[in-house]
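Encoded as structure tokens, the structure appears first; notes follow it.
Apart from one protein chain that is not included, each protein chain of the complex appears where it belongs.
Every chain is named by a letter (A, B and C) in the order it is written, and numbering of its residues begins at 1.
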Amino acid sequence: MAQQVIKEIVTQKEISPNHFKMVIRAPKIAKEAQPGQFLHLKWVNDLTGQDPLLRRPISLNSIDQAKGTITIIYRVIGRGTKLLSSLQAGDEIDLMGPLGESFSVSDSASKIAIVGGGMGIAPLLPLVNQLLDLDKQVTLLLGANTKEQLINLAEYQKLDVNLKIATRDGSCGQQGFITDLLTELSKIDYVYTCGPEIMMEKVQDWAKQEKIVGEASLEERMGCGTGACLSCVCKIKVGSKDDWQYQKTCTQGPIFPLGEVIFGE
Amino acid sequence: MAQQVIKEIVTQKEISPNHFKMVIRAPKIAKEAQPGQFLHLKWVNDLTGQDPLLRRPISLNSIDQAKGTITIIYRVIGRGTKLLSSLQAGDEIDLMGPLGESFSVSDSASKIAIVGGGMGIAPLLPLVNQLLDLDKQVTLLLGANTKEQLINLAEYQKLDVNLKIATRDGSCGQQGFITDLLTELSKIDYVYTCGPEIMMEKVQDWAKQEKIVGEASLEERMGCGTGACLSCVCKIKVGSKDDWQYQKTCTQGPIFPLGEVIFGE
Amino acid sequence: MSKVNLAVDLNGLKLQNPVTTASGTFGFGEEYQDYLDLDSLGGVMVKGTTLHPKQGNPTPRIAETKAGMLNAIGLQNPGVDYLIKEILPTIKDYDFKTIVNISGNTVKDYAKLASKLNQAGVAALEVNISCPNVKQGGLAFGTQPEMAAGVVEAVRAETDLPLITKLSPNVADITEIARAVEEAGTDVISLINTLLGMKIDIDSQKPILANQMGGLSGPAIKPVAVRMVYQVAQAVDVPLIGMGGISNAQDAIEFLLAGADAISIGTANFVNPQVSMEVLEGLEDYLVENDYDNVSEIVGNAINNSKL
Partner (left out) sequence: MSKVNLAVDLNGLKLQNPVTTASGTFGFGEEYQDYLDLDSLGGVMVKGTTLHPKQGNPTPRIAETKAGMLNAIGLQNPGVDYLIKEILPTIKDYDFKTIVNISGNTVKDYAKLASKLNQAGVAALEVNISCPNVKQGGLAFGTQPEMAAGVVEAVRAETDLPLITKLSPNVADITEIARAVEEAGTDVISLINTLLGMKIDIDSQKPILANQMGGLSGPAIKPVAVRMVYQVAQAVDVPLIGMGGISNAQDAIEFLLAGADAISIGTANFVNPQVSMEVLEGLEDYLVENDYDNVSEIVGNAINNSKL
């Protein structure tokens, strides 16, 4: 069950320029949250007043049930994330969560590919851990502008995953887009993707061609985070060929089946 | 010449419950400012956004030309002063000043009474010092709710002034209103007053009756602080008996001649 | 046990307290069940409903502004038949009053909606003549007294349910519209809907909303909303439900003092899903502290006091 709670920040660290990692003590959320879910955050401080007015959705980057903590990793974009980055250990943060649907794990699929790009790498760590726990073979394709922006790289290097990397500046792995490496994959049963729309669209096209099922994690501007306001909708194919519906990214997503997402509209 | 500058806070201290004293390094303002003038303040911090939107007028409580510092003393009332009180040494503050007319000092007057009440005591210290420098005989009447709220009491006790005190709770001086002590005064040439309207009105009535000239320092809600917006006006008698004009507290005041102020409208 | 009587009777629409949630911001109530005790709300205005299902506008549908937000949802909803069959049964057991907000392209649409909902077991209808996000109808009905009255009369003819008419703030004289809908038979007036606004992205040099313009809501519009309630309260006799920027109990009290008999909370639900409970508690505290027995004792006090 989702809840709204005010929690304490355990640590906050700038892990690379403009990228922050925040650990929050929230045992109940840590206990319930599943890979792919997100939080809807507000900075608790009388002094900030109502600017920005709305909350900010951020994915769970790690869920530590034992310690009762959750971790988020985010990039500073505008005023909201800038404010978030000014918080320190001991400060309080107002969060709603865990929200949204989680990634689903198919029993039959054993060879899994996960394609993450940029900030879209952030929600993948709990998924990778879950899949490894289930003894799946995981090929992880990570793309970013620079090596520094490859979120959780060090963690992944320690895990038993087949890691493939592409950076725009060539500072790590192959120079170019991570989707360039899709052709290297073979015999994949299931693919997960999260990242820029253009990347996910390419993954979807590739998966369709290769007849691979999978899921994508989407981002949309959110108001309520509860399914009430209908601001976060995305176009999802339903029924016959050209039919589609607006579905809510916050409650029906953010995870949607690959092949059904109509990107770029 | 008034200026808008961003300056550093040297110290900020809670001197009694909800009352704060802030020292700011501002050599140029310290050099130019005269007793009775005020600052128009804004908290410099991106995080606060635009709430409150407007600046806050606060009087100069001390002007130290030698050290290049100025001091303000204020009470926390609403969100603006609450924010102000959260600032710490080393933080920056945005100030416009020095603003307004200063108290005028008459060469011919030698026996001076000064009647201050509540927060209205705050702007009086520089005036007292100035008058003492000019070898005037100063009787200082200070009123407040409690002893704790008698601003600068310790400083005044060290100065060569005839100090009379009244508090509402009787914790210092006579119990009651400071205006109750007006009748004890004799042979006063000039009177200054600053405090609640009701107090200043009583001082004005008394001065009129005793045929004493003087000045009052007024407070009005301010927008610009520069004389541009006409939000801070007060009713001042002009010309013949019942004629009056709205005058600007920020530039034509805050100091106005006693006897000419129409209070309570 | 409450020490003050918070119940309000809006011309027949009885609410256990004056705190309701605004249409389009609270879904069908259930979306918020994890966050608060829905049973303690006075009423829930459910999402704007149309005769036929609507997909709504393309995204982005919202944009933030200073102390406010713009929305151009475009009335996405599953249509009245689906509402009656699939949704209303799931919320009928809550203690709050379910009020269905209806929107049409034509007067006939409104009448049909009313007739379909008449026996649907809802507490009241809120006639939205003020949605700024649909091309036809909507806004036009809300800005012309005769058209506004026409819609209300048509709906009135089809239903015995208490009728709330929701006014648009995008007019020169809101009292004119208020009087027109009162005469046409509305039981209650709710106000305000959103102000029409827009935001431009200076990098792409395009409006942020796919729909270009949208409705401005949130704290930014509160002064306009309070003013309109204050004006309408003096112009009509029917009870008012005030809204626009309410974020806390103080804001809600301002609306009551301005002449609203009940209030509705919109955008603030997104910021703080428990805001309606906090408003309810804060209102009760205010009444107790100031020795009132009944919430109605403060309604319109600012009008009376400013005439002193």
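Keep this in mind: contacts are C-beta pairs under 8 Å (C-beta built on N, C-alpha and C of every residue); 3 or more make two chains touch, one makes a residue touch a chain.
Every value quoted in this text rests on a predicted model; they were computed, and no experiment measured them.
Trainee: For the chain not shown, which residue from C:A120, C:L196, C:A235 or C:M277 touches it across the whole complex?
Mentor: C:L196
Trainee: Decide which residue listed in C:V100, C:V226 or C:L280 touches the omitted chain of the complex.
Mentor: Within the whole complex, the residue contacting the unshown chain is C:V226.
Trainee: Looking at the full complex, which residue from B:I15, B:L153 or B:C224 touches the chain that isn't shown here?
Mentor: B:C224
Trainee: What residues on chain B make contact with the chain left out of this view?
Mentor: These residues of chain B touch the chain that is not shown: 1-4, 42, 49-55, 96, 220-221, 223-234, 245-246, 251, 265.
Trainee: In the complete complex, the non-displayed chain touches which residues of chain C?
Mentor: 65-68, 70, 143-144, 170-173, 195-200, 202, 204-207, 212-213, 216, 219-224, 226-227, 230, 245, 250, 253-254, 257-258, 286, 298, 301-302, 305-306
The definition used in the following text is that only the chains that are shown with their structure count from here on.
Trainee: Indicate the whole-number Å distance between the mean C-alpha point of chain A and the mean C-alpha point of chain B.
Mentor: Centre separation, chain A to chain B: 57 Å.
Trainee: State, to the nearest whole Å, the distance from the C-alpha centre of chain B to the C-alpha centre of chain C.
Mentor: 47
Trainee: Show the residues in chain C shared as contacts by 2 or more other chains, in ascending order.
Mentor: Residues 66-67.
Trainee: Out of chain B, which residues touch more than one other chain, so two or more?
Mentor: 49-51
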